[in-house]
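Removed from the display is one protein chain of the complex; every other protein chain stays in position.
Each chain carries a letter (A, B, C, D and E) given by its place in the written order, and its residues are counted from 1.
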Amino acid sequence: MIDKVFLRKKLSEFLEEDIGYKDITTDNLDLDKNVEGFFIAKGSGIVAGTVFVKEVFNILGDADFQSFKKDGDYISKGEIVGVVYGNCKSVLKGERVSLNILQRLSGIATLTNLYVKQLEGTKTKLLDTRKTTPGFRAFEKYAVKVGGGENHRFGLYDMVMIKDNHIALVGSIKEVVKQVKSKVSPMVKIEVEVGDFQQLYEALETEVDIIMLDNMSVEQVKEAVEIVGGSKLVEVSGNITLENIRDYALCNPDFISTGSIVHSAKWLDISLKLNTGGV
Amino acid sequence: MIDKVFLRKKLSEFLEEDIGYKDITTDNLDLDKNVEGFFIAKGSGIVAGTVFVKEVFNILGDADFQSFKKDGDYISKGEIVGVVYGNCKSVLKGERVSLNILQRLSGIATLTNLYVKQLEGTKTKLLDTRKTTPGFRAFEKYAVKVGGGENHRFGLYDMVMIKDNHIALVGSIKEVVKQVKSKVSPMVKIEVEVGDFQQLYEALETEVDIIMLDNMSVEQVKEAVEIVGGSKLVEVSGNITLENIRDYALCNPDFISTGSIVHSAKWLDISLKLNTGGV
Amino acid sequence: MIDKVFLRKKLSEFLEEDIGYKDITTDNLDLDKNVEGFFIAKGSGIVAGTVFVKEVFNILGDADFQSFKKDGDYISKGEIVGVVYGNCKSVLKGERVSLNILQRLSGIATLTNLYVKQLEGTKTKLLDTRKTTPGFRAFEKYAVKVGGGENHRFGLYDMVMIKDNHIALVGSIKEVVKQVKSKVSPMVKIEVEVGDFQQLYEALETEVDIIMLDNMSVEQVKEAVEIVGGSKLVEVSGNITLENIRDYALCNPDFISTGSIVHSAKWLDISLKLNTGGV
Amino acid sequence: MIDKVFLRKKLSEFLEEDIGYKDITTDNLDLDKNVEGFFIAKGSGIVAGTVFVKEVFNILGDADFQSFKKDGDYISKGEIVGVVYGNCKSVLKGERVSLNILQRLSGIATLTNLYVKQLEGTKTKLLDTRKTTPGFRAFEKYAVKVGGGENHRFGLYDMVMIKDNHIALVGSIKEVVKQVKSKVSPMVKIEVEVGDFQQLYEALETEVDIIMLDNMSVEQVKEAVEIVGGSKLVEVSGNITLENIRDYALCNPDFISTGSIVHSAKWLDISLKLNTGGV
Amino acid sequence: MIDKVFLRKKLSEFLEEDIGYKDITTDNLDLDKNVEGFFIAKGSGIVAGTVFVKEVFNILGDADFQSFKKDGDYISKGEIVGVVYGNCKSVLKGERVSLNILQRLSGIATLTNLYVKQLEGTKTKLLDTRKTTPGFRAFEKYAVKVGGGENHRFGLYDMVMIKDNHIALVGSIKEVVKQVKSKVSPMVKIEVEVGDFQQLYEALETEVDIIMLDNMSVEQVKEAVEIVGGSKLVEVSGNITLENIRDYALCNPDFISTGSIVHSAKWLDISLKLNTGGV
Partner (left out) sequence: MIDKVFLRKKLSEFLEEDIGYKDITTDNLDLDKNVEGFFIAKGSGIVAGTVFVKEVFNILGDADFQSFKKDGDYISKGEIVGVVYGNCKSVLKGERVSLNILQRLSGIATLTNLYVKQLEGTKTKLLDTRKTTPGFRAFEKYAVKVGGGENHRFGLYDMVMIKDNHIALVGSIKEVVKQVKSKVSPMVKIEVEVGDFQQLYEALETEVDIIMLDNMSVEQVKEAVEIVGGSKLVEVSGNITLENIRDYALCNPDFISTGSIVHSAKWLDISLKLNTGGV
């Protein structure tokens, strides 16, 4: 769950983006009754975001959301995600933001879960990346976890990731590690990306915590994992698909990361059905 | 193009989300040289977002982006989108936000364009919806336009859209239109969603500008467009796919809208390749 | 009514502008009792803003405002607008912001209403403009509606208005309309300003929704309305006064717009009278 | 002049209020030439706000404003306030915010100046109040100074003002002064409002810096000023008009304050005339 | 007490600085019980900040703080400041911000109080300065008052302080006072800093309210106070220590100011002890 202080700030911004100064349809109607509305799945998958929908209606006020599914539950087409009850204006004004969050996050959780299932029986964990929608990262990373994945770093501030460009600019992996080590907090982990075996051997001589094998074939990964031999954590990255992820996992890396669980996820179809007869 | 005052505020937030208080990899290296970096397409499609990448590097400072492609241009795998030149730290710190914007928006523009091509030779225009990523709507709607689509309303504040729930709550289309008309600015357009022919006939007797045919079959849309006979604008919505959009368009509605051009778009693969030898 | 999320953000800014870090008079007194305070009209007119005063005291807490008049009601000198009851410190700290909103908005509503009364029996509606106090537009436009007027566009983002400068820069009305039409959302209305009959005829050949007759005499407006003949909506603008507005209205335009209902409105005198004996 | 850090924040908010995500008229035109635009007075009065207009165009960029009049100069109908030169899109997008600031502030400066002229030859200075448009106070108080008036306190935080309600709630002027004195910073001035001579005598026995005579007749003020005899500063407030202000001033109070210079000021008519032929 | 609107904004920022998007320790535990936690003094001194701790837990929700000590009370090592009761996650997430406020402010109040005690029996009051931690000034100045000191100006906006540099740049004290007097609000006090007796005599001929004797010896201060003879308020500043402050005070200045009560204060040691057995 995202912290409430941070969450309320972000959700207020999302509501203001959609509502602006006024909902000129709903707020111009003579309506003052309570309704109940059911969030119904039009597709099947893993639900994510119900905890945020609850807070959306808390911010709008005069309406309350109760979830029938917990984030992470599987939902089948036709099942009810949850129910909102309250003043019909609040319900109508919170509908779109709630659905946009719920559909986007459930889509990510669902796709993530497909990848995670391919890893069953292996020691490999699925990681996300920083390839997220600007401004929405904390939510998308939350959905990855709901789907069974793990979060890689949140930004440039909470972990060191030495990439090909850093190495090329500084000259060698050893020199990059040396420079970073001398300046960075010892409380953060350091990962280095290697693109071939020469770099792998160089990385193994440094004090990095994790080695990322970038864009290697299954065969290369297999060999690399054996070379590392458990002396460092190993992450596999690059061109991972639902089809090939298991082959990579069977090479026994600690992690496989892919941005596609976020950037290629389609929304899970969910809609709000109002019981306009009231209750 | 998004207005600069609004744009700088949003891009600053996006950069802060990614960088936080510091890039603990790049900012801990002894680097002080200029580099040039090429944004290279790893897939093919319509480019969108170059105008924002330019501003990302303006905000970071010490680096400048020049685009080889204009937003809306087709790009083939392997072609160069543009080049950034400047201090290597600024380039590295702006990389991810730039790519996230460029890949997400180009993905939307590309998918939108596929739909738009299905409408060739018809009078029908493609519209987006409010199904967008929270906090990122102005950018996603920009990409729809780049791809050849048109923008539906931006939020609840700039157009009246009378939906099934409004009608059910108030009692009838006529009564909703009457109430809204008496309060809303005459400068905004009014659209009403109808789900069957009885509602269609009722809507035709009101002063709404646009009628949305919701979830109708191709045959129903054909008949409905004939009934309207040009007296109002007609929008078709619901269950639109790349496969069926042309069939709907051949019924001659003014607009077909679909959220899928945004929520089902996959990112166009683009990466940044640095010339670390400098220039 | 302005949406609550937006409203709370603005009212909090207004309160912070006035109170800063502390009310160094009130907060330095040993006071801890409840009082009731009566907002009393010192002049007569149309009340506007009571809905915002209620929220001002909600934000401050420990005090509640009950309105005896609804926004839009006529109030006579000496009558009570409403009563606030609660902790005396909250009441005193919310006094000035509440009064500034109430007096400014009631002044606008009252002046607007004078103009609106001149239109009685005609088909013409009164419109406001974008000539508003920076940062306070949503409130001032709300007051116009309370006074019986209608809102023109809220900003440069929600409607197209082609003015003399656009025409002069691009070359012709037709060319401006063509360029805008090809790019703008079909969901927004388009208005063009014409200064003479030649421009009027040119505008009539385009697909604009509304034609604004700028700075024309009553006679010219009469002729122009007849030329348009109901094929487009007609707005009259420029040099409108309380004295001449009815003459213009009798020419049967759809709208007459004037910034003076906002920028020339004097505050309605209202004061807060505390029952300091408590209750 | 308002400080630049504070100013840029406010002006950016004002621009965003007007422009939103985009100017859908101007930004949808194929325009890319420079223009010059003349701000021309359509009425006569004291100019105020040119320093802010300059910053508006600095923020928008690609345009520069040069003022022909300094804030405080008298301008006659038909004279030019200043000229903006730059990209026509920036000029058009900054037009309304610039004019709203310039017209509103020049209106206040002009009305203020009328009052100030009535005080010529007396020792009395004109003061404003906290009756200002919410969110726009610093600008309106700036205009008062431009017109020759002086600023009273900016908010509840920078000066102690003991009003009738404080006195009634605490019990006596002496007790209020005692309580405040014991807690407030000795660096701020203390003013007390008195409504009759009994309160005046009580106030004179305290250590307040200024005594405000509230709603007294000219005769009462005359007597009160004599009673005070220069031992404290004296401010006259309540029901001040252009007609009676000189009579009050001839009683020799130090200050006369009135909110009407702000809340009853009508805008000075100023418009922007573009030289669309370019230069 | 700091005003609530301002306070909630600042405390929310402080909480977000510490918690970010999530407390990845506490929020990842299966905890859902209420606890009570005791804020216990590990040192002795004057308590300050309990009013803010209460609001910290109000913002976090699900937890409530009750103070056993009022701000300004003396607390001995081992005594309890107050108790928080509520959901253990809220308690743990609010712990550090609460303690940082409480310890920092109590440290300032305690040190301030040591200085204030040195002034007992004299007419001299202790003042703080603008030497405060950026972003935290209102809180630190609050603590000074809790400790028995008084607040000097809050910023450059609420009082005139003419310093050596102003005098040197303009040419003379008289000229600075003349220029400022002609422009500044008459509602703010004016203070001038003098470094020697020549400047003192010059200052005495102006209308300033307060004269600051800067960096003078005890003997010089004694003489200066006699010269002023009560005609102006006198502030002593520069190199004030706990050891010498009484000597200065015995010269009878109105104020002695020192930044050291803020910038040299060490935190009062306070810790939170949870009763994890629940209640």
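Note that contacts are C-beta pairs under 8 Å (C-beta built on N, C-alpha and C of every residue); 3 or more make two chains touch, one makes a residue touch a chain.
This is a predicted model, so every value here is computed, not measured.
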Option from E:S185, E:T206, E:S237 or E:T258 whose C-beta touches the chain left out: E:S185
From E:K54, E:K117 or E:R130, residue that would touch the chain that is not displayed: E:R130
Absent-chain contact - pick from A:E150, A:E202 or A:E223: A:E150
Touch list for chain D against the chain that is not drawn: 1-6, 9, 138, 154
On chain E, residues whose C-beta touches the chain left out of the figure: 10, 13-14, 17-26, 28-31, 33, 35, 88, 92-93, 96-97, 99-101, 103-104, 107, 130-137, 139, 155-163, 165-166, 168-170, 176, 179-180, 183-185, 188, 259, 263-264, 266-267, 274, 276
Where the unshown chain meets chain B, residue by residue: 12, 15-16, 19-23, 27, 59-61, 93
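The rule we apply is simple: only the chains that are shown with their structure count from here on.
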Farthest chain relative to chain B (centres taken as mean CA coordinates): E
Central subunit by CA centre of mass proxy: C
Which of B-D and B-C has more C-beta pairs touching across its chains: B-C
Rounded Å distance, chain B centre to chain C centre (Cα mean): 32
Interchain centroid distance [CA atoms averaged], chain B/chain E, Å: 51
Chain centre separation in whole Å, for chain C relative to chain A (CA means): 44
Two or more partner chains touched - positions in chain A: 19-23, 93
Topology of the chain contact graph, where touching chains are joined (line, ring, star, complete, other): other
